[in-house]
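Take a look at the structure below.
For this depiction, one protein chain was excluded, whereas all remaining protein chains were kept in their positions.
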Amino acid sequence: MPATAAASRAGPPVLEAASLVRDYGPVRAVNHVSFRLGAGEFLSVFGPNGAGKTSLLRLLAGGLRPTSGEVRVSGIPLTVGDRAARARIGILSHLSFLYGRLTARENLRFYGRLHGLGDLDSRVPDRLADVGLERYADSPVDTLSRGTVQRLAVARALLHDPGIVLLDEPYTGLDAYAGAMLQELLSALKDGGRTVVMVTHNLGRGLELADRVAIQVRGSFVFEAERADLDAAGLERSYRRAVEGRA
Amino acid sequence: MTVYLRQVAAIVRKDLLLEVRTGERLAAMGALTVLVAVLFHFAIDQGLVRMQLLAAGLIWMTILFGGMLGMGRTFEMEREQGAIQGLLTSPVPLDGIYLAKVVSNFILVTLIEVVALAAYWLFFGFNYGNDPLLLAGVLGVATLGFVAVTTLFSAISAQTNMGQTLLPILIFPLLVPVVIFGVTATGRIFASRPVQEVEGSLYLLAAFTVVALTAGTILFRYVVEE
Partner (left out) sequence: MSLARIRWMAAALGVLGVAGVLVLHWLVFFWVGTERTMGIVQRIFYVHVPAAWVTFLAFGITALCGAAYLWLRDERLDWAAQSAAEGGLIFGAIMLTSGPLWAAYAWGTPWTWEPRLTLTLLMWFVFVGYFLVRASAEDRQAGKRMAAVIGVLGALLIPLVHVSVLWFPSLHPQPVVLNVEEGPTLDGDMLITLMTGLLAFTLIFFSVFCLRYGLEHMRYQRALEMREQPRAT
């Protein structure tokens, strides 16, 4: 794989997958996946259901142990037992990870305490303001719309200022308006120099923010490209070929 | 270490806050506790049997069923909206999550024990003996063992499609020691027997609790981790 400009500038890559393999019994979910991402790079991984995208993301999050290969964060191998490394990783999924009966503020304070953050009195209101939810601070999450909950989930994922953000189908269940709002929030991630990996089957959303794209089919990356070398129609063609082509 | 304790405390605090907010587990456990006592009233012919002689057994069965009902939801409630993934991918060590759940469950079960003792006193006029401190000690140690086992297994049953149906089948065989020694100890306290007659059971309960907590702390990560 060609080293990208950002990676070569920044020394060791922020997030690196080295020949990652994960088997579930006889089923191989992730098959020798490798990539290196520098600070501020955004990788979108596309693939049909069951391609192993979520398994890949969980490997990157250190929540799943690889059968072989390893994940490196700033050059240091990530192990499942290494809980401290998680302080550098934020995760946003289509599930909010929030408690419906607690308020927005209580949820963020809870996650802040799990991360051992000390300045919650100032940090939580700030982060609520960042996602435009100040006025919902004391509303139970149950009473908020799906789109609002997802914005709160963004605040939750970024609460501890992770350098790496992992996105797992974050657009699922959002209407067009809420999707656009989320898009705006996510595009700000790159400005903060964060390294992002998003897995999705939504080609349009995935392409908009990406610097690089990959298509994962039956565990393997069967297609990789720089965003600059690709347009929407080209990605669509490559995707169709990748998914159907291995017949 | 203090970070660890603060993380554990955060989870306990969140659990209790949720419980205060919804009251769902406590309400179900408390109602079941009282209703079981009502059923026992009609299930046992008090013209033939002196209820006081059965007091320890009845109370322990009530605690077991009431406690299991609430604790079975320990991890099911974390799975709504995927919060369990938020916990598992946070920097909190996995044994810390287990211990936090043990603590919050222990508090819940202790509360329903108070309800059970009150209900039985009200309905049957049970005499609980003249050593409340020893009774509290025995109940505390036995409850901790009960909670340690049940919390581990509620993490297992939450990951099956049988859910809470499975829980009693899994935990009752392992909880028999708690029942044997718990009933023996509390029965003797109720009968106001000398402390020496309770000591043996208390030590065995303590041993069980230590083994259960240790095994739970070590094995929990294999139940939730991948």
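Some points to look at:
By written order: A and B. Residues from 1 in each chain.
In the analysis below, contacts are C-beta pairs under 8 Å (C-beta built on N, C-alpha and C of every residue); 3 or more make two chains touch, one makes a residue touch a chain.
Model, not experiment: these values are computed from the prediction.
Within the complete assembly, B:Pro173 is the residue of B:Gly47, B:Gly125 or B:Pro173 that touches the hidden chain.
For chain B, the list of residues touching the undisplayed chain reads 152, 156, 159-162, 166, 169-170, 172-174, 176, 211, 215, 219, 222-223, 226. Residues of chain A that touch the chain left out of the display are 24-28, 65, 244, 246-247.
Definition applied: only the chains that are shown with their structure count from here on.
Chain centres here are Cα means. That of chain A falls 39 Å from that of chain B. Note for the complex: chain A touches chain B at residues 58, 61-65, 80, 83-84, 86-87, 89, 91, 93, 95-102, 106, 110-111, 113-116, 156.
Put simply, chain B touches chain A in their complex at residues 3, 6-7, 9-11, 13-14, 17-18, 21-22, 80-83, 85-93, 225-226.
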